[in-house]
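Have a look at this one.
Just one protein chain is left out here, and the rest sit where they should.
Chains here go by letter, A, B, C, D and E, matching the order in which they are written, and residues are numbered from 1 within each.
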Amino acid sequence: MPRSGWLFCNVSLSEVEDVAQHSFEVSAITLLLIDELERSGVKLDPQRALSMAILHDWAEASVTDFPYTALKYLGSRGLKDRMEQRALEDNLRSIPSGGRYLKLWQEYSEKRTPEAKLVHAADYISMLVQAIKYKERGNNSKELHELWQAVHEDLKPYMAEFKPVKDLVKEFDKRYSAISS
Amino acid sequence: MPRSGWLFCNVSLSEVEDVAQHSFEVSAITLLLIDELERSGVKLDPQRALSMAILHDWAEASVTDFPYTALKYLGSRGLKDRMEQRALEDNLRSIPSGGRYLKLWQEYSEKRTPEAKLVHAADYISMLVQAIKYKERGNNSKELHELWQAVHEDLKPYMAEFKPVKDLVKEFDKRYSAISS
Amino acid sequence: MPRSGWLFCNVSLSEVEDVAQHSFEVSAITLLLIDELERSGVKLDPQRALSMAILHDWAEASVTDFPYTALKYLGSRGLKDRMEQRALEDNLRSIPSGGRYLKLWQEYSEKRTPEAKLVHAADYISMLVQAIKYKERGNNSKELHELWQAVHEDLKPYMAEFKPVKDLVKEFDKRYSAISS
Amino acid sequence: MPRSGWLFCNVSLSEVEDVAQHSFEVSAITLLLIDELERSGVKLDPQRALSMAILHDWAEASVTDFPYTALKYLGSRGLKDRMEQRALEDNLRSIPSGGRYLKLWQEYSEKRTPEAKLVHAADYISMLVQAIKYKERGNNSKELHELWQAVHEDLKPYMAEFKPVKDLVKEFDKRYSAISS
Amino acid sequence: MPRSGWLFCNVSLSEVEDVAQHSFEVSAITLLLIDELERSGVKLDPQRALSMAILHDWAEASVTDFPYTALKYLGSRGLKDRMEQRALEDNLRSIPSGGRYLKLWQEYSEKRTPEAKLVHAADYISMLVQAIKYKERGNNSKELHELWQAVHEDLKPYMAEFKPVKDLVKEFDKRYSAISS
Partner (left out) sequence: MPRSGWLFCNVSLSEVEDVAQHSFEVSAITLLLIDELERSGVKLDPQRALSMAILHDWAEASVTDFPYTALKYLGSRGLKDRMEQRALEDNLRSIPSGGRYLKLWQEYSEKRTPEAKLVHAADYISMLVQAIKYKERGNNSKELHELWQAVHEDLKPYMAEFKPVKDLVKEFDKRYSAISS
C-alpha cells in the first residue's frame, strides 16, 4: 500500500514509500527514542511502545492509507479512526491475541499515554526523514514544503514534552535546509 | 493515483493501473459503445456520455481511489459518494463551468439515465480488460478471480439492458478462459 | 506505450508518461476548453472534439510513439501520418464504426476545423503540464527546457486564434518559472 | 536496499522486496509469535525480541544484503557475520545506546537465546510469505522453488522447538500448494 | 530506450528490457559464440564481430526501437534501415572514427559476412533468453509465444550455417518447454 501523502507532493508511483517501509522506520525511530527518553528521565513501557509502533498502521491493509487531503470531506477525523478500528477488528478476529492488539491501537489513537505520544512523534519524524529523501532527489514542489511545515506543527507538542524529540527534529531541520535547490 | 483494487489482488505497485489510465480506457470503451448502442436503437446524448466518462473519477485527485474493501467500514456507500461530491465541489469551485461538471457527475453517480448507465458499464468492462492483462502476466491470486466474478455481478443489469455490452463481456469471458495457468 | 519524447529529456523509464495517461489528459483539457471556447463565442461540435481527443493516439497501439527526433530521418512528416493512418485502418477494420473513427482521425491530422485545432492545442498543453511535473521532480536537463520552448512555438497559432488557450498557457508559464532549480 | 535472494529467483528489480519491508514483516511476525509462544508456555522477554527484530538487518545499510549464493566464495559464514558486526559498530558509534544494540545483534547472530531463535524463525517465515506473493504473481522459476525448500530446511529446528512456528509454517505450506501454475 | 517488442507481449513498462541491457547481452553471446565458432572451424575476425555487437543498436539513441509490428505500415524494411543509417551518420559526425563505425553498422545490416551473421544470430538468441525470463515470471500471452516462434524462423539460416548456434538454440528450447504454465 502506498503512502498517499507523497503522491500529492508529485512523488511518482515508482518512488512512493509504502506502508511497510514507513512502519519499519517508525519502529526503528521508536526504538532509538525509547533509550533517549529513558536516559532523560521519562518512564516508559518499551514493550508497549514497540508493539504500538509495529501495529499502528495494520488497519491500512484493508483500508489503505486514507489521504490527509480527504479528511475534511469525510465529515470528521473521528470517522477515519472509527473506520480503521472496524477494519482492525475484522482483521484481528481470527487471531487469539487480537483483542490485545486492538487495545494497543486504541491507546495509540487516543494519544494520551507516553507510549502513544512517543509513537506519534516517531510517526511524524519518519515523515521528515522521507521528505528529506525526496528533496535530495530533486523534488521541489510547493506541496512537499507545505507538508514539511505541517508536520512541524504536528510535532510541536511532542517537541515540548520530550527533549530528545526536539533535538532530533532540529538535526533534521539542519539537513533539510542544507539541501541546495 | 493508483487504482487500489488491484493492490488487493497482489499486483505490485510498479504495475498497478493509475486513475488516468483507467479513465482513458473508460472513455475509449464509452466511445465504442455509443456507436454500437445507437446502431442497436438506443437513444443517447453522446456529448454527455463522453463528458461523464472523462470526468467520472476527477474527485479521486484529492480523495484517491477509495478501496472497495473499506466500504463496509465507512458506514454506507452513500458516504463515499458524498465525500467525492464535496471534493469535486471544492476542486471545481474556481472553474467557470464547474457547476455543469458537478451535475454530470451527480447524474453519473445516480445511474438512472442511459448515459450514466453506459459509463458505468464501460467502467466495469475496463476492469475486465485490466484483469485479463494481469492474468496474462501470470497473476493467479484468488482475489483477482473473485474480483472478476464480482464485476460480472455488477455488469448484469447493463448486460440485460444493452445488447452490445452483453456481446463485449462474452468476448472478454472467452479471452479470460483461454489464458492458461 | 511510453511517450518517447520524455525519454530524450532524461526521464527514467519508471517515470515516463504513457500514451493512455496522455490521452486522458488531452481529453480532460479538451473538455475544459470546449466550455471556455463556447463562452468566448467560438462555435464547436463538442461530440466531435471529445471523440477526436479520445482517439487521436489510437494508432500508437501498433506503431508506438514515433519520436520527434527521428522525424528528419524518415524523409517527411507526411510519411509518419501515412504510417499512422495505415495502422489505424488495420486496427479499425473489424469495428463497425471504424470508418467514422478514421475520418475523425484524418480531420484531426489535417488541423483545419476548429475541433481539430482545439485537440492539437490540448495535446500541446498536456505536454506543458507534464514538463512542469518533471521539472518539479528535479529534472533540469537542457532537453526538457528546449522541449518546453518548442511546444510554445507549436502553440503560437492556437494561442492567437483561441483566447482561452492563450490564458491557460500563460498560467502554466507562471507555474513553470516559479519552480526553483 | 534490495533483498538480493529474490533477484536470483528472476524477480525484477521493480518488484524486489527491500530491507525495510522485510524488517517490518519480521517485526510483525515476531510480535504475533511472542503471544502465541507465551500462550504455549515459552518464557520470553518481549522487549528484547522486538528490539532484535527491528534491528537485525541494520548492518545492511552500509553492507547491503550479502547474497546467499556468494557465501561459499567468501571463505566462511563467520566472515559475513564479522563484516556485519564491524559495519554495525561503525554505524552505532555516535549513538549513546549503540553498545546495547550491538549486544542485541550479537545475541541474534548467535542463535542461542529463545528471543534470538524466535527472530530467526520470523526471518525465515517472512521469506515464505514473500515467496507465496511472487508465486501468486506468476513466478515459476526453479530457483524460487529451491529457495522455498531451503527455507524449510532452515526452519526445521525452530519448528521442532516452537509449536506455533510449526503451525504457521504448515498454514503457509497449504497456501503455497494451492497456487495453481 | 525500451525494447518495444516486449510491450506488445504485455510486459509492463517497469519490467521491459532496455536497449543497453539488450546490447550487453548480444555482446556477451557474441563473445561466447566466437570461441565456439573458431573451435568448430569457422574463420572470424573477433574484433570486428565484437565491435559490431556493441554498436549494432546505437542508432536507437535517436530513433528508439522501431516496432516490428509497424514495419508493414512504413512501406518497406529498406526504409527502416535508411532511417537508422541517417540517424547514425548524424550521431557519429563529430566522432573521429565515426566513418569506421558506420561501415561496421552497414556490414551488420547487410548480413553477408560471417561476423554480421554471427551478431544477427546473437541478437535473436538474446531474444530467446529474454522470452524465457518473461515466461518464467508468469507471462503466458499469445504474443510472447508467437514472438518465440518468429524468432526461431529468423534463426533458421544461422542454425543451418553455424553448429554452435544450433546447439545453443536447442538448449534454450529445452528450458522454455520446461517452464510450467
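Here is the rule we use: a contact is a pair of C-beta atoms (placed from the backbone, for glycine too) under 8 Å apart; a residue touches a chain by one contact, two chains touch by 3 or more.
What you see is a predicted model; the values in this text were computed from it and never measured.
Looking at the complex as a whole, the chain kept out of the display touches A, C, D, E. The residue touching the chain not shown here, chosen from D:Leu7, D:Val42 or D:Ala150, is D:Leu7.
Residue C:Gly138 is the one among C:Pro46, C:Gly138 or C:Pro164 that touches the chain missing from this view.
The missing chain, though absent from the display, is touched by one residue of D:Val42, D:Met83, D:Val129 or D:Ala150; that residue is D:Met83. Residue-wise, the contact with the chain that is not shown comes from A:Arg137, picked out of A:Arg39, A:Arg137 or A:Lys170.
One chain of the complex is left out; on chain D, the residues touching it are 1-2, 4, 7, 13-14, 16, 18, 62-64, 67, 69-70, 72-75, 79, 82-84, 86-87, 90. Mapped onto chain A, contacts with the missing chain fall at residues 14-15, 133, 136-140, 179-181. The missing chain lies against chain E, touching residues 14, 18, 20-21, 23-25, 27-28, 31-32, 35-36, 39, 46-47, 50-51, 54-55, 58, 95-97, 100.
Here is the rule we go by: only the chains that are shown with their structure count from here on.
In terms of the stated touch criterion, the partners common to chain A and chain D are B, listed by label. Repeating the A-D interface, with the same residue numbers in over half of the contact pairs, is the pair B-C out of B-C, A-C or B-E.
Centre to centre, using the average C-alpha position, chain B and chain D are separated by 41 Å.
Across the assembly, chain C contributes residues 14, 18 that each touch 2 or more other chains. If you sketch which chains touch which, the pattern fits none of the simple shapes: not an open path, not a single ring, not a star, and not all-to-all. All chain pairs that count as touching, in label order, are A-B, A-C, A-D, B-C, B-D, B-E, C-E, D-E.
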